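This report concerns only the one structure given below.
One protein chain is absent from this view; the other protein chains keep their places.
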Amino acid sequence: MTLKSAYTARELLAILSARQLKDGQVVFAGVGIPLLAATLAQRLHCPGLTILFEGGVIGALIEPGKLPPSTNDQRCTQRANMVLSSADVLLLLQRGYIDVGFMGGAQIDQYGNLNSSFIGDPKKPTTRLPGTGGGNDISSLTNMIVAMQHEKRRFVEQVDFITSPGWLRGRDTRRESGLPAGGMFRVVTDLAVFGFDEETRRMKPLALNPGVTREQVQDNTGFKLEFTHDTGVTEPPTEHELSLLRTLDPERLFIA
Amino acid sequence: MTLKSAYTARELLAILSARQLKDGQVVFAGVGIPLLAATLAQRLHCPGLTILFEGGVIGALIEPGKLPPSTNDQRCTQRANMVLSSADVLLLLQRGYIDVGFMGGAQIDQYGNLNSSFIGDPKKPTTRLPGTGGGNDISSLTNMIVAMQHEKRRFVEQVDFITSPGWLRGRDTRRESGLPAGGMFRVVTDLAVFGFDEETRRMKPLALNPGVTREQVQDNTGFKLEFTHDTGVTEPPTEHELSLLRTLDPERLFIA
Amino acid sequence: MSEVIPYSKLRKDIAQRDRSLREKVVSLEEAASFVHDGDSVGVGGSTMSRTPMGLIWALIRAKRKKLSVSRCIVSSDGDLLFGSGACERITTSWFSQGILWGVSKVMRHYAETGKARYDEWSHMALGMRFRAGAMGIPFMPIRSMLGSDVLQLRPEAKEMDCPFTGEKLLLVPALNPDVALIHVQRCDPYGNAQIDGLQFMDMDLAMAANKVILTTERIITNDQIRRAPDQTKIPFFTVDAVVELPFGCAPHECYGVYEPMMRHMQYYVDLVNKDPVKGMQEYLERFVYGPKSWTEFLDLIGLDDLLVAARAGKSIYDT
Partner (left out) sequence: MSEVIPYSKLRKDIAQRDRSLREKVVSLEEAASFVHDGDSVGVGGSTMSRTPMGLIWALIRAKRKKLSVSRCIVSSDGDLLFGSGACERITTSWFSQGILWGVSKVMRHYAETGKARYDEWSHMALGMRFRAGAMGIPFMPIRSMLGSDVLQLRPEAKEMDCPFTGEKLLLVPALNPDVALIHVQRCDPYGNAQIDGLQFMDMDLAMAANKVILTTERIITNDQIRRAPDQTKIPFFTVDAVVELPFGCAPHECYGVYEPMMRHMQYYVDLVNKDPVKGMQEYLERFVYGPKSWTEFLDLIGLDDLLVAARAGKSIYDT
């Protein structure tokens, strides 16, 4: 608690996200917090972790201070093991070579569905958002970790538009729709870490971030959360985690 | 006629085959006489002709005396414009980039169907032949020129097994089977050059080779041929054609 | 564009093309004349990478109209195509100026008002549409998009029960653009092209399109191509025109040659996102219609910025 002001919300997000990854995993990462977190994990507990980018990159090693502006830039290929066509790197997801998809999110609902296409009615939207990119493919074909800011307008009961499928309408609806593999695994926010109920497939809090109350989390969430005695509290970022993270983004492009 | 003994049957075959090609064409060639003929054509009237090989080669330039032993050897890539995967070079046929497929044949029938799989009943064959290779794909997907020895047992009414489809059972049967493009165009033998009737799709003699009679051709053919007043006589090989051809195969591997 | 072209027409179109080994070098202006009003246009590269910006710039200057554009991921190229009135529909998986700048106000202006269409497919689905087109088949089966609302908006795709496994599949329709615009690091005068680094969907796009226009940083000899045939990524017979155009992706990047000119991009984004109509108009007047040539456009970006971008571009090889 005394360290509370010693790190930003985004730093916390990056560090808690990094902790979700396991050594040896093959991770399909988006830019921003996901890439930062995956790179951080590589330098902490996951030396054998492989990062893939949608632009067609396997096993990139991101240099501190040289974070690529998108997953389709040459910087993504820095010291990579392989560069292949973007269609072919996405097909690796379909074939099953990828353990984890790791993305940011604009809007999520209780079943982990993500919206990055439309705010309002798709036929006459208030806002046309950029769209899915590889998000739909990644979330359709592998296990997902999403890192995002926790705000009530972002955590809604039902997204306006399912761009990237989570558990759809819960229970078996994902499998029944033709998506037998993968699914939403973790949501990491600046307030808490969430999993999904094995049966109902509804989002459930696993652990509160340091210094955060259950009420705070519920107040910032547009649907009912069920806290149980299992709901834990996350260890705060360590000095080592923080200093490594700050080395990776010295200009604080993603962690400010 | 006085030159008759001045060239071998295979030399004639190669030269008459070369004459079937047009400048600027993209030609999928088999090894042996087809490759020799296509290379000869390049050095005669087709400087802008492109040769493709099944192994994954676009635009090879075969060096005299260095004819590759198959379409899958490194020699096929000599000074080529592109090397790609063998599946992808075959897909060029399906997409339609290839003007002519150019192969040898073991057994052909009146509708230009080729057999390179079984002699006798496929369930209990007298001889199991090597099989289709790319032959089925080439003849299914583009216009075919076949160069082969003219023998009665090779020119049969109906092949034992359709490995590479010509016009199938004639008339519209090829299109009706799902093969709307390509088809057997020319058969070049040591006795004559054949085309196919636009309607019935039966093989018909277009021109006799120098010094060959209609009777000779019919006697060596297992089905009835219709000669008309249009049936012409081919010009004999020129000195230029012969000397160039012999430069290409100095060891006489394919022209003896 | 959402309709699958019948195989008979695909074959007829390709049979009529001159696929002989011949020189195809033309000026940027001539190249633009290969694209006609109403054409479906496939654009190579992705986001801010290897975008054929010179060709897009030339098409806008040539006043092309009613183009229907497809590209895996669309950046400021899409803004310009909508904003100039050259394009009525963009088929892509993601459309903004770049992740750094949030949502494109130009895209929003056109898509939200219905002045132009943004048809959204998943990234892989669009790749498989080009691939089916490249392979000469009418569709490709895939396992994504199912269950999502992205699919709800795309009746052009069809669900199917697999005749082998009974599994649910999505069949996405082949996409065979009338013309593809692709920028490469180098090619010969026939159009045999080498692409370094990220290839995106350009090989499939070249095979799928019925016409290909290449711009290239540098024209090399056919001898150079033939010395390393396994480095050729696009074969000459798919190509109809070749334009030598250094910095032909500016202000976007070209792998190993230059990174994006970020100062110009920032200026552009600020300008058009402040007012997607007037800002765009100002940009077009000053940077597209104004300069007499591509080199004059580059001069407006500024030599300083070009050199910085070129230095960063080559640094990918400093390993």
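Read from first to last, the chains carry the letters A, B and C; within each, the first residue is number 1.
FYI, a residue touches a chain if its C-beta (ideal position, glycine included) is under 8 Å from a C-beta of that chain, and two chains touch if they have at least 3 such contacts.
All figures in this text were calculated on a predicted structure; none of them were measured in a lab.
Contact with the undisplayed chain is limited, among B:21, B:46, B:91 or B:206, to B:91. Contact with the omitted chain, checked across C:50, C:71, C:89 or C:143, is made by C:143.
In the complete complex, the hidden chain is touched by one of C:197, C:235, C:260 or C:313, namely C:197.
Touching the chain that is not shown, out of B:179, B:225 or B:244: B:179 (per the contact rule at the top). Interface note for the absent chain: among B:25, B:50 or B:77, the touching residue is B:77. One chain is missing from the display, and on chain C it is touched by residues 4, 6-7, 136-143, 158, 160, 162-165, 167, 169, 171, 173-174, 196-199, 226-227, 229-230, 319. In the full complex, chain A contacts the hidden chain through residues 23-26, 47-50, 57-59, 61, 77, 79-84, 91-92, 94-97, 99, 180-181.
Remark: the residues of chain B touching the chain excluded from display are 31-32, 54-57, 69-70, 72-79, 83-87, 90-91, 93-94, 117, 122, 124-137, 140-141, 161-165, 168, 173-174, 177-180.
Everything that follows uses one rule, which is that only the chains that are shown with their structure count from here on.
Pairs B-C and A-C differ in how many C-beta pairs touch across them, and the larger number is found at A-C. Put simply, the C-alpha centre of chain A and that of chain B have 59 angstrom between them. For the pair chain B and chain C, the distance between mean C-alpha positions equals 40 Å.
Centroids of chain A and chain C (each the mean of its C-alpha atoms) stand 29 Å apart.
In chain C, no residue touches two or more other chains.
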